[in-house]
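Quick one: structure below, then a few questions.
Heads up, one of the protein chains got dropped from this complex, but the rest are sitting where they should.
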Amino acid sequence: MSKMLEPNELTKDILETPSLMTGKSPAKEWMDTPAEFRPGNWCYSAKTKATDALGAPNSRDWSPIDEDWKLPENWQEIISKGFRERLDKFRSFRLFMDICVRCGACADKCHFFLGSGDPKNMPVLRAELLRSVYRNDFTLAGKLLKKFAGARPLTMDVVKEWFLYFFQCTECRRCSVFCPYGIDTAEITMMARELLNLVGININWIMDPAANCTRTGNHLGIEPHTFKKVIETLVEDVEDITGIALNPSFNRKGAEILFITPSGDVFADPGVYTMMGYLMLFEHIGLDYTLSTYASEGGNFGLFNSNELMKKLNAKMYHEAERLGVKWILGGECGHMWRVINQYMDTMNGPADFLEEPVSPITGTKFENAKSTKMVHIMEFTADLIKNNKLKLDPSRNDHLNVTFHDSCNPARAMGILEEPRYVIQNVCNNFYEMPEETIRENTFCCGAGSGLNTEEIMDIRMRGALPRASALKYVEEKHDVNTLACVCAIDRATLLALTQYWAPDVEVAGVTEMVANALVMDGEKEVRDHDLRDEPYLGVED
Amino acid sequence: MELVNKLSEKKQEIVREWIRKTMEAYPAESLAVLNRNKNQFANPLSHTISENIDLLFEELLSEINPEKVAPILDKVIRIRAVQDMAPAKAISFVFDLKGVIRDALKDEIQEKKSFRELLTVEKRIDQMALLSFDIYVSCREKIYQIQANESKNQTHMLIRRVNEMDKQNEAR
Partner (left out) sequence: MKIINPLLIVLVLIALAYAGVNAMGMTLLFGVVIPIVAFIVFLLGFITKVLSWSKSPVPFRIPTTAGQGKSLPWIKQAKLDNPSSTAGVLGRMALEVLLFRSLFKNTKAELTEGGMLAYGSSKWLWLGGLVFHWSFLLILVRHLRLFLEPVPALITFLEAGDSMFQMAFLPAFYLTDAAILLAATYLFLRRVVSPQIKTLSLPADYFAILLIIAIATTGVLMRYYYRVDVVAIKDLIRGLVTFSFNVPEGIGVIFYIHLFLVSVLAIYFPFSKLMHLGGVFLSPTRNLANNSRAQRHINPWNPDIKFHTYEAYENEFREKMKAVGLPVEKE
């Protein structure tokens, strides 16, 4: 090549500064590439206010970019002991440490990998971060053969790497669908986070909501009087828009049903419209229900920290249901809340023998699939209402919306609630378009910020992780003029909003029940009800 | 126009090389996976880059129309703007095209008259590069904006309540 043909050498230096993203040459072995902390690639550490309140181990002020993480002197021993304990307590953990054959089927299934190209985001390598230490400390082959068998000792570098990458997994379980042995990275991430927690390595976005939730009942730490006032403000909004006066009750003993939903629906935009939707729906069918200020959080950030914290937060639901003497519990739209209810609640805090097997008071339908937990999903409940013609619906009121549906990870892959929301959507709106099949149902792509990662300091990571979901969305936006991304998850209503703002700015995010309420033709509504809950005019109405 | 014709002729080769260079930003061990599956939805990164680089090259063959070129550039830069790269690296792929073209048309541009044409083409690349700066910065601004909005959205009702209480206090 002649001199003239040399590519721009000026930038060469900048272009090749070390970063996880540079790597023209198949760099070093992954084990020899230490984790690097840069602005925007790590979550803020938990503040002592939260960790003190929760009694979390090694509560202290620290930051991941500090050289010294101020771990207890015997941190290796603590983690090692915790490791053994968890191997003995969770078959999933022990098995998943042993049987991976590194076939690579999972490699391109992770949204973080697909959006970043960082090899340590391949699920198999994420798990190897932990497995390598397991082999070193707990297996004969690892002890004897060391690196040959993929073993490495637990060092501070390894811990820092764990922190970066196990808080870069949203526990979405997509990889586990494709693994021939069902190895679930969510399980591995949960164990890793428990181990980190033992020595006081936490993130604020998980610990702070958990601490708030413990004391006040919800993530934001809103006290009961304010909680009530906020709901009353929403009631006023509903009256302004529809002319209907609602009268929800709080902490009412003797109500038939206790309704619990994530507090995001109560406080956050656009979750509030879904909250208004619930209240309108219940009014429409004359449901005998109450809200609780004590159990005012469906979400459970304990799930993202440790099984103990999850249990502690979840216990409030049954406790409150028992105190109020309701027959059963109805749960709102939420992803991880439903993972907890479906796979953990009854086991952890049941049996709920003070409740009755749930029966819809409107249709008489018995919810056989929930006869032990006694908790019904709002989509099951609403689908049953629609099937039995109990709702007066005018889907044309949603004609200004071209809707697509995002399956949230947990309802899809830790529960299997796929048809109910679709059935509801198709009955309340006329324009529904599915995203491509490799991105929905059990193949759904994460919003990029689940499992307690919906914190703003890692917005870049979140946006990378959102890329696969966004490109499917962009596709239906271009093809079908989709302007509404519906979901049944309160975290999604926050995180998908960031996603659309960056990747598809003309698409709004909505809850399914919000659209139900838009379509509801209610007794006593304004003669001309021509605006939706967001005060947007219906199609054909001049504003 | 001769050079443009040549470019057109060698499009496939040039585009392929340009994509390869652009993808070099990602670690080699990831590339195998990223390159193996070009499905638009299962692997949007490779797909978006390949598709839009192809489109960009088409645009290079005539005068740059910023309104047409910007949305194409946007698709690629929007991804790279959140991929933990220095700004220079995020838009370096535009400059890479110069090297790719010089390599591909090595023989042609030894001749003087093609050289002038080359300068025209390179000027277009520079225009793309300038557009890229703007797009990169707007992507970053968007991120900051989203960060600020998010906490506002999360406490939407509380902010409303505080505002209402302020109003009530004022009224008193």
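So that you can tell them apart, the chains are marked A and B in the order they are listed, and the count of residues begins at 1 in each.
Note that a residue touches a chain if its C-beta (ideal position, glycine included) is under 8 Å from a C-beta of that chain, and two chains touch if they have at least 3 such contacts.
For clarity, every value in this text was computed on a predicted model and none was experimentally measured.
Peer 1: Which residue from A:P64, A:G82, A:G200 or A:G217 sits in contact with the chain not drawn here?
Peer 2: Looking across A:P64, A:G82, A:G200 or A:G217, the contact with the absent chain belongs to A:G217.
Peer 1: Among A:A50, A:A107 or A:L533, which one touches the chain that has been omitted from the display?
Peer 2: Answer from the full complex: A:A107 touches the omitted chain.
Peer 1: Using the touch definition up top, pick the residue from B:R36, B:K68, B:R116 or B:K152 that touches the left-out chain.
Peer 2: B:R36
Peer 1: Looking at the whole complex, which of A:E194, A:E380, A:D492 or A:E508 touches the chain that is not displayed?
Peer 2: A:E380
Peer 1: What does the interface between chain B and the hidden chain look like in terms of residue numbers?
Peer 2: 28-33, 36-42
Peer 1: Spell out, residue by residue, where the missing chain touches chain A.
Peer 2: Here the touching residues of chain A are 26, 29-30, 87-95, 98-105, 107, 119, 122, 124-125, 128, 139-141, 145, 147-150, 173, 176-184, 187, 214-217, 223-225, 228-229, 250-253, 293-294, 307-308, 311-313, 315-316, 319-320, 323, 341-344, 346-348, 350-351, 365, 367-373, 375, 380, 383-384, 387, 412-420, 423, 438, 441-442.
By definition in this document, only the chains that are shown with their structure count from here on.
Peer 1: In whole angstrom, how far does the Cα centroid of chain A sit from the Cα centroid of chain B?
Peer 2: 31
Peer 1: Per the contact definition, I'd like the list of chain A residues that touch chain B in the complex.
Peer 2: 1, 4-8, 11, 14-15, 17, 19-27, 30, 38, 40-41, 104, 107-108, 113-119, 122, 220, 222, 226, 229-230, 233-234, 264, 266-270, 272, 435-436, 438-439, 456-457, 459-460, 463-464, 467-468, 470-472, 475, 494, 497-498, 501-503
Peer 1: In the complex formed with chain A, which residues of chain B make contact?
Peer 2: It is residues 24-31, 33-34, 36-37, 39-45, 47-48, 78-79, 82-86, 88-89, 92, 95-96, 98-99, 102-103, 106, 139, 142-143, 145-147, 149-151, 153-158, 160-161, 164 of chain B that touch chain A.
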